[in-house]
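Read the structure below first, then the notes.
For this view, one protein chain was removed and the others were kept in their places.
Going in written order, the chains are labelled A, B, C and D, and every chain counts its residues from 1.
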Amino acid sequence: MKSTAGAPRRKVLKHSAAKAGLPPGALVYVGEDKPPLATRISIIDYDEHGVHERELARVEECLQFTDKATVTWINVDAIQEPGLIETFGKVLGFHPLMLEDILNTDQRAKIEDHGGYLYIVLKMLEWKPGKGEIEIEQLSLVVGPNFVISFQERPGDFFDPLRARIRDAVGRARKLGADFLAYSLLDLVIDHYFIVIDRLGERIEQCEDEVMTRASPATLQTIHDLKRELIFVRKAVWPMKDVITSLRHLDTPLIAKSTGIFLRDLQDHIVQVIEGVDTFQNLVSDALDTYLSTVSNRTNTVMKVLAVFSAVFMPLTFVTGIFGMNFRDMPPLEWSWGFPGTLIGMGVIGVLMVLFFKSKRWL
Amino acid sequence: MKSTAGAPRRKVLKHSAAKAGLPPGALVYVGEDKPPLATRISIIDYDEHGVHERELARVEECLQFTDKATVTWINVDAIQEPGLIETFGKVLGFHPLMLEDILNTDQRAKIEDHGGYLYIVLKMLEWKPGKGEIEIEQLSLVVGPNFVISFQERPGDFFDPLRARIRDAVGRARKLGADFLAYSLLDLVIDHYFIVIDRLGERIEQCEDEVMTRASPATLQTIHDLKRELIFVRKAVWPMKDVITSLRHLDTPLIAKSTGIFLRDLQDHIVQVIEGVDTFQNLVSDALDTYLSTVSNRTNTVMKVLAVFSAVFMPLTFVTGIFGMNFRDMPPLEWSWGFPGTLIGMGVIGVLMVLFFKSKRWL
Amino acid sequence: MKSTAGAPRRKVLKHSAAKAGLPPGALVYVGEDKPPLATRISIIDYDEHGVHERELARVEECLQFTDKATVTWINVDAIQEPGLIETFGKVLGFHPLMLEDILNTDQRAKIEDHGGYLYIVLKMLEWKPGKGEIEIEQLSLVVGPNFVISFQERPGDFFDPLRARIRDAVGRARKLGADFLAYSLLDLVIDHYFIVIDRLGERIEQCEDEVMTRASPATLQTIHDLKRELIFVRKAVWPMKDVITSLRHLDTPLIAKSTGIFLRDLQDHIVQVIEGVDTFQNLVSDALDTYLSTVSNRTNTVMKVLAVFSAVFMPLTFVTGIFGMNFRDMPPLEWSWGFPGTLIGMGVIGVLMVLFFKSKRWL
Amino acid sequence: MKSTAGAPRRKVLKHSAAKAGLPPGALVYVGEDKPPLATRISIIDYDEHGVHERELARVEECLQFTDKATVTWINVDAIQEPGLIETFGKVLGFHPLMLEDILNTDQRAKIEDHGGYLYIVLKMLEWKPGKGEIEIEQLSLVVGPNFVISFQERPGDFFDPLRARIRDAVGRARKLGADFLAYSLLDLVIDHYFIVIDRLGERIEQCEDEVMTRASPATLQTIHDLKRELIFVRKAVWPMKDVITSLRHLDTPLIAKSTGIFLRDLQDHIVQVIEGVDTFQNLVSDALDTYLSTVSNRTNTVMKVLAVFSAVFMPLTFVTGIFGMNFRDMPPLEWSWGFPGTLIGMGVIGVLMVLFFKSKRWL
Partner (left out) sequence: MKSTAGAPRRKVLKHSAAKAGLPPGALVYVGEDKPPLATRISIIDYDEHGVHERELARVEECLQFTDKATVTWINVDAIQEPGLIETFGKVLGFHPLMLEDILNTDQRAKIEDHGGYLYIVLKMLEWKPGKGEIEIEQLSLVVGPNFVISFQERPGDFFDPLRARIRDAVGRARKLGADFLAYSLLDLVIDHYFIVIDRLGERIEQCEDEVMTRASPATLQTIHDLKRELIFVRKAVWPMKDVITSLRHLDTPLIAKSTGIFLRDLQDHIVQVIEGVDTFQNLVSDALDTYLSTVSNRTNTVMKVLAVFSAVFMPLTFVTGIFGMNFRDMPPLEWSWGFPGTLIGMGVIGVLMVLFFKSKRWL
């Protein structure tokens, strides 16, 4: 199996030296070093009666949408440009520390109530079948009274089904407000947690089978990789529980009462994900224990084979050594039945040894 | 022993790719791929004065029972058909998210108060002696003012003793309301937890004996299987504690005061089950530790045998080698007592070696 | 040491198949299969002025005592007969679920306030020096305003010192009410926890000494047994903390204010017992770790011996092999100093090897 | 290193068989069996204006001091005599259960508010450099409005610096009341926890160095001893946190408001001690893990040496064996370059083997 630890490897903490010493609220993109990606601002503006989709060239154009009563979803891809985020801050009046958090892609999932808007930051997990690895990307949501702004680290996301539902007005998609839109985004993110968890589950089962039937050092590498990935998935997923709980109990006009039952559903899901990760961690720990025991068992088996061979052949070889000595005066060598007798004697010794080890259940 | 890990193996999480991207409340059966089973709706309607049993062809027929003052137990087997569940939802006015949960057979045990009815979802554990494995099945209970609807994943259940008690009006069976019926169902489910736990306990004891007397790699497999099963049983049983506690403290007219003491009893039972599972997990961990120590011990023993043989015969063989050399000028070979002297010398060396190892308690 | 795991072995859970499907409150004795023991009801009735002791033939005779103002202690030995317990229930008006709990000897320690009386169930631990094992027996106490009924699984108990104090009116024994009597019983039970814990402590110390000085597979068995027993003792003792705490804070006229300070004392004791068990579990875990390390150490030592012997004698034997070859044309064989030279050479090789291993501290 | 486990070894629990069955409040000294020590009652009576020191012959003499407004510190050494403690109880009106606790030197640290006086029991830890072990002694403090009585198990203590400060009226020593005296005693006790912890820390560092550089079975013994001692130190120290917290928040006129800040300081100290013990336990666990890994490493190294020797010399010896056979018709033996050729061939085999193992990094 391809080691998948590469990508998350660099992820433990990235709030790094670059930021130390800067004044609080300084906007610096903290992420992996990569060629700057083109920023893209796309808008979906809808109400029950219609949808309007556009790409924006300038941040200021947002205002024409956020000032209307319709629900507006502004999606910003590739947030590497501090200037852009700063403009957002100015145009829409966001708090500088929040802007700093959007750019710092090493946030722990959290929710902040800024009065006129909510700030939710969380991790998207996506399984990349091509690369066979889990990609972790930060998503920042700003939820206002009639808009949701989503900031993503990289272009490309898994929100297309939601876009389609909005376009086609499926179910409640266009009937409810910005809070329902935010819920729908969270729901999709958590649905992808399940997919990731599912794939990990398959790999864990394969790994368990391997441990039992054909454990090799490569199995150890797999176990190690799985443990590592579970640590990172857990780190990404665990704080979501608090986020959703806070969201449910937040005393804010931004969340309609009717959205409450959906959030409860979300909470059930995230608890399920966390329990799944826990179970997986137990299973992998178990697999490692079993692996170790298996190796011990094998070493024991090998030792037995070695001991049996040594115990059988060492005495026999010694006997041949005796009769291979060159003393002038060795009467046994002259006896006519000496050779066959010796052979028979050695046969008896060999058989006795084998029987002895059989009785000890080493054979 | 037959490995029993097969069935629960596929169970960690099944809220899978199929659902991601669907709108919330979409009804999809999430369970194991199996040929669709025939759905069956059976009804037991009773009060103190009589019982009425029937099979329903259409969901709408329910209404004639739920509208009466009598207690009605509607049991639905094999819930794979989303259409059927949807019809239930429409006919009886259930919340779509609850219908989704009924079909998603990968729920964590929970209780939801929907005002006019309670929704309880939990896991039934059943020991299948034929297959030697634990079957996990999801049970959804909808408890209304005068009815209980139970949704089961598969046909066949262990509720027949309760049906018999209702038919024969044993004890309180027909005197109390729908809440007592729900309690009776929960009680039966938890009674079967005890049976499962009991069987696991027997296997753990066998396994402990094996570890102590005749540990083999198969024992390791057994320990691994038991650990695995306990993880899944724990996962199924653990959230039941919260469910029962919530049920006891729920502020709802659906649960009569008098049922409280029975629920307390139920809570005692579930705590006992959880404690049992904990104890078992400790015992199995212990067994693994002991297994590992046993293997280490054995390797040590084998090593000693090997070392003793080597230490005894290597010097002796060396001596024979010396007198087997072909130097023209080797005076000892000419001595008449050379051969017997050498034999005696080698005997002394051998005895000394054996005594040495005896003194080190390796023999 | 005699394995003492035998008796508690069968104890993890016994709320078994026999009960599944029965209506709640059904009275079935759940305990070990043993020839039915004769039930015995004995009474001690006392106040400050006198004592009255009797054996009762029929349950109904209780009433003449419980109706008096004197304190009455009714002790019931060997509760296997459901009929007897049922009669108690009828005569004294006890709740059916409580009667069920009395018969189910697999209860977790708990306390229930039934208004007119308290129900306390707990485990008695007794060290059986003869058998070298810990006996676990369930004790049910029903504490009324002026009576205490104690239900024991088996005849024979350790309450005789209390009986003697009542007879002889030692200290407060006869001056206080039924609550003090109940306290005195609990105190005796917990005193015996200390004794059991003490004996375990001695065995643990022996075991620790063994691990350090003469660890053998039998030591491993002992460690395993101790771990097992501690798991069961912990299981019996742990819930007692909650029981005593509840008892202290119970809002009931059945417990006099003045008894409070005695209950606090009891709570201190049970905390001490639990801490002792915790400490023991740590010590035994430690002993296992040390055992494993000791075995590793020994294997390492054995390996070194083996390696040294091999490394010394293999090259030497090889040399003898060279000069034992039968080539026609082997000049060294003709040299007159060939044999002594070879011997000296081999001696040098041997000494060098030994020095080499000395320098590596393998010798 | 001298094993220091001797003294605490006998300490896990001593509330033993001797007490079981006695009525509550019975006064029995529960401690180690030792020749009875002479009891000594010494008094320091002081206020801002002067100090008065004396030894008392009879308990009743206390009253003349406790009835005065001056602060009185009564120190009782060697409390083995139940009679003495009983007298104290009668003279000063103490509760019988408290007297029992003073004599039972196996108490967990706790604080009890008896209205007119506080009872504090705790463990003194003292490092005995001579014996190289930690001595654990119980200290009972009874804090009244203007007196403190300290009961010690054995003569000799580390309170002399406090006595000196009182005599010399250093700092606040003589300006504040009995509560400050009690605080000063607690402060000294906790200061000695630091000393003990410090010594343990030094031994742990030595032990860590040993593990890394010259691990031997003696190191294992040391690790085991340290683990054991930390378990006992933790057991003694841990409950002190609750004691100090309770003391701070106690609603009693016995503790002046102004003493609060000193108690907060004490609380900081005890938290620091507990954290230190935690850190040490982690370090020692670590050391054990490292030790085990080191032993594994060494075994691996020894095995490699063994394998290399075997792999090099077994084939060579086999070759000499071939040419040492005595077949009449062995053409190679007749070849003139047979012997040197064989030697060269064996040299090549040996070199190849060595190169092979070098390439595998076994050499």
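In the analysis below, a contact is a pair of C-beta atoms (placed from the backbone, for glycine too) under 8 Å apart; a residue touches a chain by one contact, two chains touch by 3 or more.
Quick caveat: nothing in here was measured; it's all calculated off a predicted structure.
Colleague: Could you tell me which of the visible chains the hidden chain touches?
Modeller: Its contacts among the visible chains are A, D.
Colleague: Pick from D:56, D:97, D:303 or D:343: which residue touches the chain that isn't shown?
Modeller: Of the candidates D:56, D:97, D:303 or D:343, D:303 is in touch with the missing chain.
Colleague: Considering the whole complex rather than only what is displayed, give the residues of chain A touching the chain that is not shown.
Modeller: Residues 9, 12-17, 19-26, 95, 97, 101, 106-108, 110, 112, 217, 220-221, 224, 227-228, 231-232, 235, 288, 291-292, 295-296, 298-299, 302-303, 305-306, 309-310, 313-314, 316-317, 319-321, 323-326, 330, 332-336, 338-339, 342-343 of chain A touch the chain absent from view.
Colleague: Tell me where the left-out chain touches chain D, residue by residue.
Modeller: 158, 160-162, 165, 170-173, 183-184, 187-188, 191-192, 194-195, 197-198, 201, 205, 212, 261-262, 264-265, 268-269, 271-273, 275-276, 279-280, 282-283, 286, 289-290, 292-294, 296-297, 299-300, 303-304, 306-307, 310-311, 314-315, 317-318, 321-322, 324-331, 362
We take it that only the chains that are shown with their structure count from here on.
Colleague: Chains in contact with chain B and with chain D: which ones?
Modeller: C
Colleague: Same or different for chain C and chain D, when you check if over half of the residue numbers at their contact belong to both copies?
Modeller: different
Colleague: As a test of understanding: of all chains, whose mean C-alpha position lies farthest from that of chain C?
Modeller: A
Colleague: From the C-alpha centre of chain B to that of chain C, how far is it in Å?
Modeller: 26
Colleague: Approximately how many whole Å separate the CA-defined centres of chain A and chain D?
Modeller: Chain centres of chain A and chain D, defined by C-alpha means, are spaced 43 Å apart.
Colleague: Two or more other chains touching the same residue: where does that happen in chain B?
Modeller: If we look for residues of chain B contacting two or more partner chains, we find 292, 296, 299, 303, 306, 310, 314, 317, 321, 324-326, 330.
Colleague: If each chain is a node and each touching pair an edge, is that a line, ring, star, complete or other?
Modeller: line
Colleague: Identify every two-chain combination in which the chains touch.
Modeller: A-B, B-C, C-D
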